[in-house]
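For this view, one protein chain was removed and the others were kept in their places.
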Amino acid sequence: MSLYDYLYYIILPILSVSILIIFVRFIKGPTLSDRVVALDLIITTGIGIIAVYSIHTNQPTFLDIAMILALIAFLGTVAFSYYLEKRERND
Amino acid sequence: MKTIIFKTASSYLLPLLLLFAIFILLRGHYLPGGGFVGGLIAAIAFVLHSFANGIERTRGIIKFHPGFLMPIGLSIALCSGLAPLLVGSPFMTGLWYHNPIPVIGMIGTALIFDIGVFLVVIGVVLTIIFTISETI
Amino acid sequence: MIKTKFLSNLLLSFIWVALTGTFTLEYFIFGFMLSYALMWIITTNRREDQYFKRGPKLVSFVFFFLYELVKANIQVAYDVITPRYYMKPGIIKIPLHAQTDLEITLLANLITLTPGTLSLDVSDDKKVLYVHAMYVRDKDEFIHSIKNGFEKRLLEILR
Amino acid sequence: MTEIIIIILSSLGALFILLAAIGVVRMPDLYLRISVTTKAATLGIGLILAAAAYYFNDLSITSRVMAIILFMLLTAPVGAHMLGRASYFTGVKMWKNSEHDDLKGKYHPKTHKLASEDEKK
Amino acid sequence: MELLLVVIIGLLYAAGIYMMLRRSLLKLIIGLILLGNGANMLIFLLGRIVKGKPPIIDASESILSGIYADPVPQALILTAIVISFGLQSFAIILIKRAYKVVKTDDLDEMNATDEDL
Amino acid sequence: MSNPYIILPVIFQLFTAILLMFFWTKKNSQKLISIICSLITLGISIWLITIVLLQGIHVTQAGGWEAPFGITFVADPLSTLMILLTSISGLAVSIFSTGSVRNARIKFGYFPIFHFLLMGLNGAFLAGDIFNLYVWFEIIIISSFVLITLGGEKAQLEGSIKYVTMNLLASVVFLTAIAILYGLTGSLNMADLSIRVANIENRGLVNVTAILFFVGFGIKSAVFPLHFWLPASYHTPPPAISAIFGGLLTKVGVYALLRVFTLIFIPDDFMTDVITWVAIMTILTGCLGALVQNNIRKIFSYLIVGHIGYMIAGLGMYTEAALVGTIFYLIHDIIVKTNLFMVTGVIFKLKGTYSMRNLGGFYKTYPKLSLLMAVPIFSLVGIPPLSGFWAKVFWIESGFITENYLLVFVLVFGSFLTLVTMAKLWAEVVWKDGDALPMKINVKYFWELKPIKRVAMIVPIVLLSMVSLYIGFGAEHIISISRLIGSQLIDTTPYIEAVLGPLNAEVI
Partner (left out) sequence: MLLSVLSGFILAASLPLIGKYLKEKWAILFSLLPLSLFIYFLSFQPDISDDKNLLFSYNWVPSIGVDFNFHLDGLSLLFTLLITGIGSLVFIYTAAYLKGHPYLDRFYGYLAMFMSSMLGLVLSDNIITLFIFWELTSISSFFLIGFNNDSEASRKSSLLALGVTGFGGLFLLAGMVVLGYVGGSYSILELMNATDLIQSHPLFVSILVLVFIGAFTKSAQFPFHFWLPGAMKAPTPVSTYLHSATMVKAGIYLLARFTPVLGAHEYWNSTLIIVGCITMVYAGIHAIFRLDLKGILAYSTISALGILVFLIGLGTDDALLAAAVFILVHALYKATLFLVTGIIDHETGTRDVSKLSGLNKVMLPVGIAAGLAALSNAGIPPSFGFVGKDLIYEATLHIGDWAYLLTGAAVITNICLLFAGFLAGFKPFLGKLPVTYENVHLPSPLLYVPPLILASLGILFGILPLLVDDSLIKPVVAAMLNTSSDFFHLQLWHGWSTVLLLSSITIGGGVGLYFILNPSEGLLTKATRFEPISPLSITGKITGLFHGISQGYTSVIQNGYLRYYVITILVFLSFLLGYKIFQGIDLYLNVATLSEITIYEVIVLGIMAVSIVYTVFTKSRLVAVASMGVIGYCICLVFLFYSAPDLAMTQFSIDTLTVILFVLVLYNLPKYLKLSDTGSRVRDGLLALIFGGLISLLTLEVLNEPLEREISAYYAETAYKLAKGKNVVNVILVDFRGSDTMVEIIVLAIAAIGVFSLLKLRLKSIEKE
């Protein structure tokens, strides 16, 4: 088994399955915060997938997307927290 | 949100992200990126900062209304498109300065155009987000 | 404060060079100018401490951190994959020696980065840090471990 | 040799991520989920990115990978803190077996100011 | 793989339509966004998909050779995404404002302009 | 013929809009800039149509990339005519706006958006690339969204939600159509598509794509049963905005239908049947709707729908003569509808209401104004030889030639309904003795305006009335232009050759 096959047939599926598992939490909730945690983790796992994929396809450019993803994940979490706090304060 | 942790982090994140945004802008012609994504990242940087410190503080940093970036960016983009008309070429024809400039690379109307895009995007995103935040 | 600014400036230029991935003088100077401009844009009054003479401590701190990271990860991993829960979670108030925003933030982040603990918030008077922890066998011992571990080492570097 | 290092790094990374995934499903309350996942994932991603950096073996890519890792180390805990804190005062309950709650009653219900001591009644 | 994408595209269109037919303003906007996503995916798929070969010329080369992803649909989608972003932001704010002024999220109560013959 | 300057109408409007943005809160400067720049644009448009009529189709390849690789802009008689009409209406509404639009709106971007809208219209007319057409459409709809909601009144918001929803739906359908078209041909240049689509063997797919385009543009041009947004919203914004909407927005949809269904898709029998039935129902729906309205702006809104039906009918017959009729009517309709909505604005400023029941007394109090109003109203009805009349000659003849008897009947019947509606409006608004209406505090009445503002509201109405009189009495000129356009819609070779260069026989 070559490195590519290993990445393709072992690592990528593991990561995908991880996303699937996390997604279960996303669906289950129960609170918005749980979903935000799940979302954040999905994106983070996405970074992993991208990194592996960039090795597999020999395309380092994909790593740049990882950078943006990291930024985005953070922003999403912040926004939801911001919302939660605002909502709570005004209720 | 008055959390010390976020505030402190944001004041380090802001310059970091702005650098990153310009980096993405300049490399767009060769690799993924460009004015649009660059502008978004820059805008996100300011948005994060405003989440942490309040809009007034962020406004203080930018020093003028972010909406002002839109006409400026549009003017830059328009000028880059119009420049070729002066030499009788069609609108938006790429004009290039023939010797590559160190660091930035090739300078041409396309790059100037992308800078226009970059500024417009910042102006747009900040106008939208700031306006909403202010009227909540 | 000139020195501090100069340092951050250098740091940013360095990051620029790292980002572009081209370690040449021109790139460095360009990055320097760029970050100079950006710092001018973003300057608000901010206190910063001296930055030098912390090298060795920094290295040892990094290793300490990695050790904690791996250790705690394994502990948590065990709890995650085995059916039974071994944890005794709780929110613990930890009094702070750290004073500046930077110190507090770094400390809180480091605590969060190690598995099993999560810095929830800092009181507005910056005197205490509230930490959510998974394994609080003994509250005082937990507080002690944080204060003597992360906080002490961190402050040594920063001050 | 390169391949083996890459395989080890990526496998470890993937395992940590898987661990975080299982954690986020299995942990009984939100704070535990945040607690478990933020770092397991950060560590896992760090490892996989390191694998990529090792694979491409190019200075610009390595520096980029370093930047990503640095960035994640900076933002992940801040995000966790924000979410945890916001959840706390939106009333997300802790697991029933939790023992201490020093935060209880410290937030001012209106202003969200956080006190360091119990308020004197 | 195309088959799955086709199904997903159909699903996006269907979901978008379904959401547009609800009475809530918010669902309406969500529906429009889903539709927009569907259209973007459609452009992408119909430009034909190629795995792992972005339309970026290698540092050492001067033309894009071999099999590569069609850059045109990508450029079109980029434009479309950005434009939809503008429109969507506006629409989102519109519902916010409409809710504030009309004081309902229920579309069925927003028919004054059609009445009064 | 290659000419980089043909995009001046677009560029100059863009320049105007940007300039106006720099004068964000300075209302007087904005008004001045808007009028001056509209005048210059009118000059540019006249220049453009002149050179096109004299020298033939002009094109420019943006970026210098030869078609079909870059984006082509094409100035052919149809597009330059549309630009000219846009400039005329634009100038009129610009002047009208300086008198009628309240300062609060001007300080929140009314003029920049207005010029962005005009830019979008000009861009759409010049676009020689289907995706570029899409982006221009987006400019048009986003500016119209902003304009229709500007002020944020309850009615505006309720109306705009329908407007926005259905226009966004139209965009999605349009985009879907483009996706499929690209999937079939790999090209976006409309001239190139014309050739490529003709060479596709799977005609079924081509026809289905045509349907998507039809529905996408159909929504934008407000044909039955895709028109609902129009009567729901056009009467809600300030009159100046209604004027530019009523005059131009739906016509862009008609323009697109004309372009796409002559250049890229030649309608098959099924499609012509569909178009014909749609036209029939559109005429009936619009004209019947107008008949029962009380709000004068709603009357005109419904009539827009009905008269779009006429133009679509021309497409449904698909003869050169019918298309000539459609072009002629398009010219007339843009001018007259713009004018009528401005007239409603003046009526409102005088009386403070749009309700036909409450209005009245114009004949007595404002005889000269009544006379002025008579021009657009009776032009709309098509009292011969006013501008609305001539197109019908073409349609009726084509209708009989193509044996579309029902369509002809409905056309005639629709004209009759328009006649009745307008006569009723005339009797109610102009003839009837109006009750003394209570003064509303929120209305700045006509006599409260500064004299210059009053002039600014009347001058454009006079201007457009003169144009519509010219269209009617100078029908010869208009018909010969329409003829030229009609023939180029049927024989698209000049267009294609202007874009792609001379074709060798086997390609065609």
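Letters A, B, C, D, E and F name the chains as they come in the text, with residue numbers starting at 1 for each one.
Quick note on the criterion: a residue touches a chain if its C-beta (ideal position, glycine included) is under 8 Å from a C-beta of that chain, and two chains touch if they have at least 3 such contacts.
Note that the structure is a prediction, hence the values are computed from the model and not measured.
Trainee: Among F:Asn3, F:Thr185 or F:Asn295, choose the residue that contacts the chain missing from this document, as touch is defined above.
Mentor: Per the contact definition at the top, the residue touching the missing chain is F:Thr185.
Trainee: Contact with the hidden chain only, please: which chain E residues?
Mentor: Counting over the whole complex, chain E touches the hidden chain at residues 1-28, 30, 33-34, 37-38, 40-42, 44-59, 61-65, 68-72, 74-79, 81-83, 85-90, 92-97, 99-100, 104-108, 110-115, 117.
Trainee: Can you list, in ascending order, the chain A residues touching the missing chain?
Mentor: Residues 8, 12-13, 15-17, 19-20, 23, 26-27, 29, 32, 35-36, 39, 42-43, 46, 49-50, 53, 59, 61-62, 64-65, 68-69, 72, 75-76, 79-80, 82-83, 86-87, 90 of chain A touch the chain absent from view.
Trainee: List every residue of chain F that touches the chain not included in the displayed model.
Mentor: 14, 21, 62-63, 65, 68-71, 102-105, 108-109, 112-113, 116, 119, 123, 131-132, 135-136, 138-139, 142-143, 145-146, 149-153, 161-162, 165-166, 169, 173, 176, 180, 183-188, 196, 200, 202-205, 207-208, 211-212, 214-215, 219, 225-226, 228-229, 231-232, 238, 270, 274, 285, 288-289, 291-292, 302, 348, 363, 367-368, 371, 378, 383-385, 389-390, 392-394, 396-397, 400-401, 405, 408, 412-413, 415-416, 419-420, 423-424, 427, 430-433, 441-444, 475-476, 479-480, 483
We adopt the following convention: only the chains that are shown with their structure count from here on.
Trainee: What are the mutual neighbours of chain B and chain C in this structure?
Mentor: Both chain B and chain C are touched by D, going by the contact rule given at the top.
Trainee: Looking at mean CA positions, which chain is nearest the middle of everything shown?
Mentor: So the chain sitting closest to the middle is E.
Trainee: Going by C-alpha centroids, which chain is farthest from chain F? Tell me that one.
Mentor: C
Trainee: Provide the C-alpha centroid distance between chain A and chain F, rounded to the nearest whole angstrom.
Mentor: Measuring from centre to centre gives 48 Å for this pair.
Trainee: For chain B and chain F, what's the span in angstrom between their mean Cα positions?
Mentor: Here chain B and chain F have centroids separated by 36 Å.
Trainee: In chain A, what residues contact two or more other chains?
Mentor: Answer for chain A, listing residues that touch two or more other chains: 61, 64, 67, 71, 74, 78, 81-82, 85.
Trainee: Could you list which residues of chain E touch at least two other chains?
Mentor: If we look for residues of chain E contacting two or more partner chains, we find 54, 56, 86.
Trainee: Can you name the residues of chain D that touch chain A in the complex?
Mentor: It is residues 3, 6-7, 10-11, 13-15, 17-18, 20-22, 24-25, 30, 33-34, 37, 41-42, 44-45, 48-49, 51-52, 55-56, 58, 61, 64-65, 67-68, 71-72, 75-76, 78-80, 82-83, 85-87, 89-92, 110, 112 of chain D that touch chain A.
Trainee: Using the touch definition up top, name the residues of chain A that touch chain B in the complex.
Mentor: Those in contact with chain B are residues 61, 64-65, 67-68, 71-72, 74-75, 78-79, 81-82, 85-86.
Trainee: What residues of chain F sit close enough to touch chain B in their complex?
Mentor: Touching chain B from chain F are residues 2, 4-5, 7, 11, 14-15, 18, 21-22, 60-64, 73.
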